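A single protein chain has been omitted from the complex, and every remaining protein chain is retained in its original position.
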Amino acid sequence: MEQVIVNSLILGMNYALIALGLTLIFAIMNVLNFAHGQMYVLGGFITYYALQVLHLPFVVGLVASVVVLVLVGLLSERLLFRRAIRVSTREESTMLLAAGLALLLESLILLFFGEKQRGMPPIISGVYQVFGVYIPAGRAFVFAIALASLIGFVTFMQFTRPGRALRAIAQDKEVTALQGVNINRYGALGFGLGAGLTGLAGSLLATIFAVNSGLGTAVSIKAFIMVMLGGAGVVSGAIAGAFVLGFLESFGYAYMPGSVTYMLIFAGMIIFLVFRPQGIMGKPWG
Amino acid sequence: MALLTVENLEKRFGGLIAVNDVSFEVESGEIFTIIGPNGAGKSTLFKLITSFTRPTSGRVIFEGENITRLPAHVVARKGVVRTFQETTIFKEMTVVENVIVAHHLRSRASSLGFFFNSPLARRDEQEFRESADSIIEILGLETVRNEQARNLPHGYLRELGIAIAMAAEPKALLLDEPFSGMNPEETDRVVDMVRGIRDRGITILLVEHDMRAVMRISDRILVLNFGSMVALGTPSEIQTDKAVIEAYLGREDDELGI
Amino acid sequence: MKLLVNTFRLFLVGFVLLAFGVTTSQAANKVLKIGHIGVMSGPAASWGLINKYAALAGAEIINEDGGFEIGGEKYDIEIVSLDTKQDPRVAIAGAERLVYQEGIKYIIGPNVDDTTRAVLPVFEKAGAFNICYGWHRELFTSPSKNTALGMIAGYQSAPVIYKYLKEQRGVKSLACVPRNDASGLNSRDSCVAAADQLGIKITSSDSTYEPNTSDFFPIMGRIIGQNPDLIVLSGVAPADAPLLIRAARELGYKGLMSTETAMDANIITEIAGEMANGYISVGGASAPELRTDEMKRFIERYSKVAGEWNDEAGTKVYALEMLLQTLRVAGAAAIDDIEIFKAAMPKVNAEDPFIKGGKARLKWVGQGYFDQLRQVSTPMVITEFKDTDFVTLFIGYVE
Partner (left out) sequence: MSSVAKGTRRGVGAPNRAVSIRIVLGVFLIVYLIVLPSYFAESRYILRVITTASVLSFISLGVWLTFTIGRINIGQGAFALIGGYATAILSTKFGVSFWVCLPLSGLIAGLTGIIFGLGILRLKGVYFAMITLSLTEAVRLGFLSGGDFTGGAPGISNIPLPDELGLFGITLIPDFGKVDTHIAFYYLAAVLLILGLAVIWRISSSRLGWIFKSLQQDEELSRSVGINVARYRVMAYAICCFYGGIGGAFFTVSQQSIYPSVFGVLDSLFFILYCFLGGLAFVAGPIVGAFLLFILFELLHEFQQYQQLIYSLLMISIMLWLPNGLLSLRLPAAFWRSRNIRD
């Protein structure tokens, strides 16, 4: 039981890291990024490449993942989404464009990094044992970095000028634009930042989960669940959703047959959202 | 017997009281206006009467029938139809298409009838088209008849909103701020239009900010503040009511139109 | 390295696209087309790609040596490979493209139970023969006649492995952790049956996990709570195995672990490292000390084609070889008529060119399991993982 609780906490923290980027892009650009999972996978592969092929230290891999993904985010915002948002009035167009981007990224990843599962040994090896609960050092390390990034991100959003501008845009784009904030520039920043966070998640989690080129869709779907559960476009909601999913998954797998767990999670989510569409933390929508 | 009776209507959002114990009666053929400062609960009251929101307690009685908890489209069927505060129209249709679609309540054919284009459905269509043309004519929309609603000049949007509501053959028409954002000439035009509608036997309920127009057009006025009734009476009674002036204290005089 | 190679290739293909020119090989020999169909994009891409690379590598070696001789004539081998996206509709269209459009009679793949089931009626109807990597018995037993199993199925290796582990390592209880797909559940069932027969206690067999699970802690936590002597990873994808192993070890599990399928040493080393020591799996001709020169050449070529060697291909090397050897025995007429091919199947019996020792034969087996010879005689090389590679425990054969 204690083990399950600890597992859910660790898993929830990992998931929170995954959900942040998605919710940020959604909040700022109103784009539901179907390519989220593929961005995550790309982040993981870059770290893998730096560590296992080029034999560089982990920090370098981590930074490389974040930098490359920020660039990918900026590029796709500039080349794809900005145009799509401009020329199309339909809200589904960006979502489907992101789905196209997902296919594109997935095939590029497959071409460049191959079909094999890739992973690396834990950054810190060993297992701690606290009150009969096993905590692998690698996971504890990822937990700590994830927590630090989370705090860093929230601090950035709360206390810096660009962070406040982003939050303002998330709340009301038009009003913020009227106040002289350059929406385009901040849209790009939001996209880059969201993608970068996703890269960070991919890089960190690759050290405990490994990556393969086809993992993307599954990651996206999980991220969608968390964001919807917590409340779309709300940072605190994404974190809440991630921990809820972490708990549900850990407890479900611990006490029920595998496929039933996720079926119940999906069914539960549908029912929950029918009665509370704004999720746990979201503002009432309309 | 009054056409519309509101009895002890109350609406709470969490701890907030939006509408608090409001009661009044509207006679057939009246122009009845609800005024009050921003956030006084005017729009909520409108939504309650047309069943777009459910009240916490109280009743709405129309033609002797309790319509409080009926679905909004059934309330519309009974003859209580509202317009919207914003420029809510079917943007991707032309003006005439907007009005034709809004004739829904008058159709006698079933969904299957529409599908198979039964004689009844064809007759419906013919009637709707004729009726739409006459509504368009009454509201002076002929020149923009085939314009996409999305491209309409701003001045026509409110008329179109009213035309849509008229298509539903209301007995009581609830107009949500029909004069807001208009210059005096435009206001005059809409005032005449509203009177014209009333003269066709349709009872009018208004929610409005523009005091000047309200004082001119209304038969009776209800003043709300913080969800509660402050006063109810003819325009001249309201203009001299102490409580009303209190409620509007600190506001620009011209807003009250005195 | 692979990154660079592929970047280069991508540019190359760009040029080819621009020029719209297709280079054709100037073959003096006749061309024998062999089809390959499998999933080569999306989550399961690796399964189809390994088959494709193995077939391509095999074909390249043959063509380099001047072709394959059937009935006194030399043939160059051309592999026509199609992606199924793991979508039955795309798979069926692809299968019909191979058999009707390309006129191909011999096909390698598909590699999963699902799509195999979908394309089987196509092959049956068109009179085409395929070697697939789905496991289900139904696929290989009558009335299905045109499909052969290309590897060792879990229900074949499971009893052998458990018997060995019971006798040599004193295993008294085991837990199955099946992947929740057709292959995983199927091999779970055979695991349970085999364990029952040997009198090994089963502590758990219903803790399935979804394909694409990333965190195995919850699953493993439940399994380890029951403390079995052996954890069997039923139908485990090579990608998931090291993660499962790592999760088990990190949760303090000290016992044995095994699977019935082929694994890739490189992936295991990368992810699980020494935690995987003692992990028992079934390989083909891949264990280093068993490789013949022929096999070494194949491995070299495969690495060139795929960018990197994959131990799983040690069982996949046999498919093309078996098809060609049987065609040689049956004669050139069989190229267009699989009935002649099938009639010749019992006659095939050659030395296994990929594995040392001379004991292994290249022939069609499976009589005992399917009542007909519908299985490639892949050797059942039971291996144990040690540091960075597999060490052979023993070799078994299916009859």
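All chains are identified by letter, namely A, B and C, in their written order; residue positions are counted from 1 within each chain.
Here is the rule we go by: a contact is a pair of C-beta atoms (placed from the backbone, for glycine too) under 8 Å apart; a residue touches a chain by one contact, two chains touch by 3 or more.
Only a predicted model underlies this, so the values are computations on that prediction, with no experimental measurement involved.
For the omitted chain, the shown partners it touches in the full complex are A, B, C. Contact with the chain not shown here comes from a single listed residue; of C:Ala93, C:Ile202, C:Ile340 or C:Ile395, that residue is C:Ala93. Of C:Met40, C:Met263 or C:Ala276, it is C:Met40 that touches the chain left out of the display. The residue touching the chain not shown here, chosen from A:Thr155, A:Asn184 or A:Ser259, is A:Ser259.
Contact with the omitted chain, checked across B:Ile31, B:Ala76 or B:Leu139, is made by B:Ala76. For the options A:Val6, A:Ala19 or A:Leu32, the residue in contact with the chain missing from this view is A:Leu32. Residues 50, 52, 71-74, 76-77, 81-84, 88-94, 96-97, 100-102, 104-105, 107, 109, 111, 114-115, 117, 121, 124-125, 129, 143-147, 164-165, 167-168 of chain B touch the missing chain (whole complex, contact as defined above). On the side of chain C, touch with the chain left out of the figure occurs at residues 10, 13, 40-42, 81-83, 85-90, 92-94, 96-97, 100-101, 113-114, 117-118, 121, 125, 136, 138, 180-182, 184-186. Not every partner is drawn; the one left out touches chain A at residues 26, 32, 34, 80, 83-84, 87-88, 90-93, 95-97, 99-101, 103-104, 106-108, 110-111, 217, 221, 224-225, 228, 232, 257, 259-260, 262-263, 266-267, 269-271, 273-274, 277, 285.
Throughout what follows, only the chains that are shown with their structure count from here on.
Because contacts link the chains in a way that matches no line, ring, star or complete pattern, their graph is best described as other.
Once CA atoms are averaged chain by chain and compared with the all-protein CA average, the nearest chain turns out to be A. Chain centre most remote from that of chain B: C (centre = mean of CA atoms). In terms of their C-alpha centroids, the spacing between chain A and chain B amounts to 47 Å.
Chain geometry summary: the mean Cα position of chain B and that of chain C are 72 Å apart.
Centre-to-centre separation between chain A and chain C, using Cα means, comes to 35 Å. Of all residues in chain C, none touches 2 or more other chains.
On chain A, the positions that touch chain C within their shared complex are 3-4, 7, 10-11, 14, 49, 52-53, 106-107, 110-121, 127, 129, 134, 136, 138-139, 205, 208-210, 212-215, 217-219, 249-255, 257-259, 262.
Listed in rising order, the residues of chain C touching chain A in the complex are 1-3, 6-7, 9-10, 40-46, 49-50, 180, 206-210, 212, 214-215, 217-219, 221-222, 237-240, 242-243, 250-252, 264, 266-267, 270-273, 306-308, 310.
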